[in-house]
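Dumping the structure here so I can ask a few things about it.
All protein chains but one are shown at their positions in the complex.
Labels run A and B following the written order; every chain starts at residue 1.
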Amino acid sequence: MPTVTIDNQAFAAEVDETILQVAARNGVWIPTLCYHAALEPYASCRLCMVEIDRGGWWQMVTACNYPVRRDVTVRVESERAIRARRGVMRLLLARAPESPELRALASRLGVTQTDFPTVTEAEGNCILCGLCVRACEERIGTAAISLTGRGVERKVSAPFGEPSEECILCGSCAAVCPVGTIRLEVHGDEWELVPFGKKGPAQRCAACGAVLTAELVREALARRGPAAVQGILAGEELCARCKRKKLVGQLLAAGGSGAPSAPSER
Amino acid sequence: MSQPQLGPPPTCQSPEHTCGVSVVHEIIERYGGNPEMLIPMMQDIQAAEGYLPREHLRTLGRELGVPLSRIYGVATFYAAFRLQPKGKHTITLCMGTVCYLKGADQISAVIQDEFQVKPGGTSPDRKFTFAPVNCLGACALAPVMVVDGEYFGGLSASSAVDILQKIASSKKPSEAVAKADAKQKTAAQKNGRGSQNP
Partner (left out) sequence: MKTLVGKFESFTDLEQYRSALKDRAAGVDCVIRVCCGPGCIPKGASKVYEAFRQAAEEADDKTVSVVPKLTGCQGLCECGPIVTLDPGGIFYQHVQEGDVAEIWRESVLGSGVVDRLLHHDEKTGQAARTTEGVPFYQGHQRIALALCGVIDARSIDDYIAAGGYQALAKALGSMKPEEVLDEVYRSGLRGRGGGGFLTGRKWRSAREAHGEPKFVIANGDEGDPGAFMDRALMEGAPHAVIEGMIIGGYAIGSSNGYIYVRDEYPIAVQRLRDAVAKAREMGLLGENILGSGFSFDIRISRGGGAFVCGESTALMASLEGRVGEPRAKYVHTVEFGFRNKPSLLNNVETWANVPAIIGRGADWFAGIGTAKSKGTKVFSLVGKVKNTGLVEVPMGMTLRQIIYQIGGGIRGDRPFKAVQTGGPSGGCIPAAYLDEAVDFDRLTELGSMMGSGGMIVMDEDTCMVNIARYFLRFLKEESCGKCTPCREGIAQMLHILDEIVGGRGTSGDLERLQELAVLLEDTALCALGKTAANPVLSTVRYFRDEYQEHIENHRCPAKECRGLFRYQIDAAACTGCGVCRKKCPVEAITGKKKEPHLIDADKCTNCGTCFDVCRFAAVKKV
């Protein structure tokens, strides 16, 4: 079992675990933006730069995808690693100076402002981390959006820059977006995925009429969801509150004296 | 990588096959339906149609089981692909180091200005598609452009425009060459610049 020594603290690691996983498990904070535990590492934002000992020289690597194969000595808080991470953050801030999320992370890194001018165009503060694209493809299996173009022209977009035909409005992309570029907005009965322009009707609770999800999600689940999901879909569709009410009602009607205590709000 | 089995060609409602089903299907078969050969397939579609029509890409994705978003990503990543129809003539202007040293930048600016065309785009009159490339490997001719396969070397901003205007008004580029050549020679004598150019 290899040992990962981070800033003089030794931690046991599994082979092929990443430096970031070892660090996170042991409470060592390494900043990340394009990383999400549920997705394959992509190593594009370069915010998780650390130094590793290569025997005589120190190599800068990204913690999120550097696989531990043997004992490795890591420096997170070295001058060079800090300078690199701050440098990357200053570049990102120059690209998306308006993002509150990015600024919050920056200040945690000790970067309060950037001296670089804005020279690349970011649509709604997008920093091109690609989390949305990977979530859609790897987790949802829809692949409605992709990283298109290249270099400074790169952007996240659905094919031909039009609202995607495949998108089911599940909102996973919005959920993983670290800078609030992507949002799922509800306008009455219509849902819209901003900025991709995909719209669709909402599905409501059969009892109280509260918004549940998008119709398209329901359809997609019906089409390709696992068997357990099919079962749920077969029944009446209720929001969590109404489901609870119904359950309590059923239990009371069954005449049980020990009514379950109301579950705490999740 | 697993290769999907090719079903029979899907039926197409349009008599002109605007969906590109027949073209695309033939190309897919050429590569045994291997999704790894996506880029060559797209190159072949472009060779057949002059650009990548949307419907062809949709068909391609459907048949190969490759998400359209990925195909669109590929189409916009590689400089060789065009999503718009091509102009009547294609100007390939070399922007390599040597051509740049010898003024390719100005030539590019003048072409864009004169024919209202952006790099990678097509002029409003559909006469020219303008494709600056990084290096044609013909440095001995710098600055050099290729129009419809014919090389024009030792260019200046004005001689390039002259050549293109002649091409626009004639049928074949070669008809425009003779006159342009003569003009180039005079240009080369000026200021001692470019006189060493072939």
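We take it that a contact is a pair of C-beta atoms (placed from the backbone, for glycine too) under 8 Å apart; a residue touches a chain by one contact, two chains touch by 3 or more.
Remember, predicted model here, so these are calculated numbers, not experimental data.
Chemist: Just to verify: which one of B:P40, B:G65 or B:P85 makes contact with the chain not shown?
Modeler: B:P40
Chemist: Which of A:L92, A:I140, A:C167 or A:L238 sits in contact with the chain that's absent?
Modeler: Reading the full complex, the residue touching the unseen chain is A:L92.
Chemist: Among A:T62, A:N125, A:T181 or A:Q203, which one touches the chain that has been omitted from the display?
Modeler: Answer from the full complex: A:T62 touches the omitted chain.
Chemist: Which of these touches the unseen chain: A:A13, A:I30 or A:C45?
Modeler: Considering all chains, including the one not shown, the answer is A:C45.
Chemist: Which parts of chain A are in contact with the chain that was left out?
Modeler: Residues touching the hidden chain, for chain A, are 43-47, 49, 60-62, 65-67, 80, 83-84, 87-88, 91-92, 94-95, 116-117, 119-120, 127-128, 130, 147, 149-154.
Chemist: Since one chain has been left out of the picture, which residues of chain B touch it in the full complex?
Modeler: That gives, for chain B, the contact residues 1, 35-40, 42-43, 66, 70, 73-74, 77-81, 95-98, 100-101, 133-142, 144, 151, 153, 156-158, 189-192, 196, 198.
In this section, only the chains that are shown with their structure count from here on.
Chemist: Considering the complex alone, what residue numbers of chain A touch chain B?
Modeler: Where chain A meets chain B, its residues are 137, 143-150, 157-160, 164-166.
Chemist: Quick check: in the complex, which residue numbers of chain B touch chain A?
Modeler: 54, 57, 67-73, 76-77, 83
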